[in-house]
Every structure is written in C-alpha cells, then in structure tokens.
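I'd like to ask some things about the structure below.
With one protein chain withheld, the remaining protein chains of the complex are depicted in position.
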Amino acid sequence: MSDSKIKMVAPPEGVVGEGFFATKLNDVVGLARANSLWPLPFATSCCGIEFMATMASHYDLARFGSERVSFSPRQADMLMVMGTISKKMAPILRQVYEQMSEPRWVISVGACACSGGIFDTYSVLQGIDKVIPVDVYVPGCPPRPEQIVDGVMKLQELVKSESVRRRSSPEYQELLASYNIK
Amino acid sequence: MALENTAIQEKLAATFAGDVFNFQQERDIFSFEINANNNTAIILFLKNDPDLRFHFLTDLCGIHYPDNPVEKQFAIVYHMHNWYENKRIRIKAYLNGENPEIKTVTNIFLTSNWMERETYDFFGINFIGHPQLKRILNMDEMISFPMRKEFPMEDGGRTDKDDRFFGRTIDNC
C-alpha cells in the first residue's frame, strides 16, 4: 500500500540538533502513554453495545492506540465504565479499580455511569464517582460511538499533559484517601 | 375458538365449587379469581385436565393493594396459556396483607421458581414449600420489599437532588 498515508503523532516540543533531540521526560512519557491506552471495558448494559460498535470495524477505536482490549485489570490503563452500576455492583467496580496498577484512568460512559441517568431508584448507584475517581465523563443515553471516541481523545489530552510525578503527589494521595482507596 | 369460556367455567365450578369465582372476560383474556388456599390443586387441574390443557405458565407476578381490606391486600396473578387451543387465562388469588403467603407452584411448573423468588423479593410474599426462597434481584442484606406501595422509588439517602425544588418535603431535605 504505497499510496496510504501514515499519520504520525507530532513529537513534543524540544531542541533538535544533529543526531539528538532534547525534550522533557514528562512529554515523552505522556506521549507514549497517551497513544497506547489499553482499555478495560466494564460494560454492564446498553452503553456496552455502543462500545461494541466503537470497537468494531466501523468506528475502530484501535486507531487511537487502544487495539488491545484488556479484560484483566492488572494490564489495563483505562477503565471504561459503561452502563448502569447498581448498588449490588458497586463493590465489584471498586475492586476492579483497586486491582488496576498506576497510572490508571477512568472514563465514565453514559448517563447512568455519570449520574444514575433516568434510573433514580433505590437500587442504582447515582454516579460512579461516589465510589471511584473519574477522569472523563461522556454524556448520552447511550452516547454515540463518536462521543465515546471523543471521550478517549479527551483522556489522551489529559494523559499527555500529566506530570510523571502526579501519582505520588499529596493531592493525588488525598484524592484516593477521600475515596478510602488503599 | 374451540375452548369456550363457559366450558372452562363449568369444569372448574364442578370440581372446585366455591373456590373459583368472579369469572369474567377482561378484554381478550378470560379471567377469574381463586381461593388462595387451593391454588396448587386448581392450577394442577388446569394443567392436567385433558380438555383444558393449560400447560404453559406464561407469567406470575404480584400486586399490592394497600387500600383494600386487610384480607385482600396482595394479589398473585397467574397467566396461563393453552397452546393447543391458543387460549389464555388469567387467575388471581388475593392474599392477606399482614401475613401474605401462598403455596408454591414450582413442582407444577419449573419456570415459576424464579418468578416466585422475584415476587418474594419485591413484595415479601411467602411461597410455602419453595425450594430456594431468597432474594434474587436485590441484595440479600435488604430488609424491606421495594414494590410495596409505601416504599419510595428514590433512594432516601441521595444527596444530588434537593427535594424542595421538586415541591416535595420528604426524606433528605
């Protein structure tokens, strides 16, 4: 396929010279992380079906470096919570989150995961941010695959600009402590 | 239709006399009430009688009528279907509101197992003789029965909505 155009990710800002390229470590690590986010699909209901569409041929999430869907929390970077999380399910979601290793990010896909959606009932958790910290919220009931892709791209922006040291910062520790994690 | 309402009514009345009553055609379904104490015998009869052959239990669910007199506060509704004649019937059994219980039909229809568990879970109706009567959809720790009319739909402990703005003054404001 000689005529196919391969689009490369632009290098971070830096100083280019003959045989060397100097830039910040943060940027390089961020670039690498952002373009190989391995998703852990935590699909419970309708939004999971839209995620299937996002992964399938038409929308192809693999273009964004998420080719490998990791079903093991140990080898995943990005927890995608899709669908209603009931109170019965909440401890399991939390356990999955705890099993993921740092750095880890969370996308909350769909109205139910973000806020409980139309299910304002005794059995549904009103937003997963009650039990785990969330980085990106994708609205919609269910969101279109484009929206899910957009959410992933938003997360990539976050990941790119995140400091390597953020995970050991006191603010981050405090955040986790507020959720009683670890 | 080959299987007439009157035929069903006569047959049931002849066998169970006062335990079946209030026969009526409700829209497209022939329905009647039964005495809850005799539910298994009547349903077994409906299933096995060579003329009636209601061999398929389509649905089983409960209803709560808090405004009724206490002996009729709960109802169990059975929908049965005869595929040979393509005839549906609806059977209603009223239960006591203070101690709702009825005999299980799990040994007649395997499918009623989970339906009865669901009804127990939602209404707290005790199915006597059910092999595994425990909660199915809600958490085991739950103590109330959510489909009873007095149980609020929304979670009492939620913090995201201020009830005053919804014209309500309950629970959490």
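All chains are identified by letter, namely A and B, in their written order; residue positions are counted from 1 within each chain.
By our rule, a contact is a pair of C-beta atoms (placed from the backbone, for glycine too) under 8 Å apart; a residue touches a chain by one contact, two chains touch by 3 or more.
Just so it is clear, contacts and distances are computed from a predicted model.
S.K.: What name does the UniProt record list for the absent chain among "Peptide ABC transporter", "NADH-quinone oxidoreductase subunit D", "Deoxyribose-phosphate aldolase" or "Carboxymuconolactone decarboxylase-like domain-containing protein"?
M.R.: "NADH-quinone oxidoreductase subunit D"
S.K.: Looking at the whole complex, which of B:T15, B:N37 or B:T58 touches the chain that is not displayed?
M.R.: Considering the complete complex, B:T58 is the one touching the chain left out.
S.K.: Since one chain isn't shown, list which residues of subunit A touch it in the complete complex.
M.R.: 41-46, 48-50, 52-53, 56-58, 69, 71, 83-86, 88-89, 92, 96, 118-119, 121-124, 141-142, 144
S.K.: Suppose we count only contacts with the excluded chain; which residues of subunit B make the list?
M.R.: Output for subunit B: 26-29, 31, 55-59, 61, 63-64, 77, 79, 83, 86, 88, 90, 109-111, 113-115, 118, 122, 131-139, 146-147, 151, 153.
One rule holds in what follows: only the chains that are shown with their structure count from here on.
S.K.: On a C-alpha centroid basis, what's the spacing between subunit A and subunit B, in Å?
M.R.: So the centroids are 45 Å from each other.
S.K.: Taking the touch rule as given, give the residues of subunit A at its contact with subunit B in the complex, in rising order.
M.R.: Contacts found on subunit A: 87-88, 115-116, 120-124, 126-127.
S.K.: Of all residues in subunit B, which touch subunit A in the complex?
M.R.: 137-139, 146, 151-156, 158, 160-161
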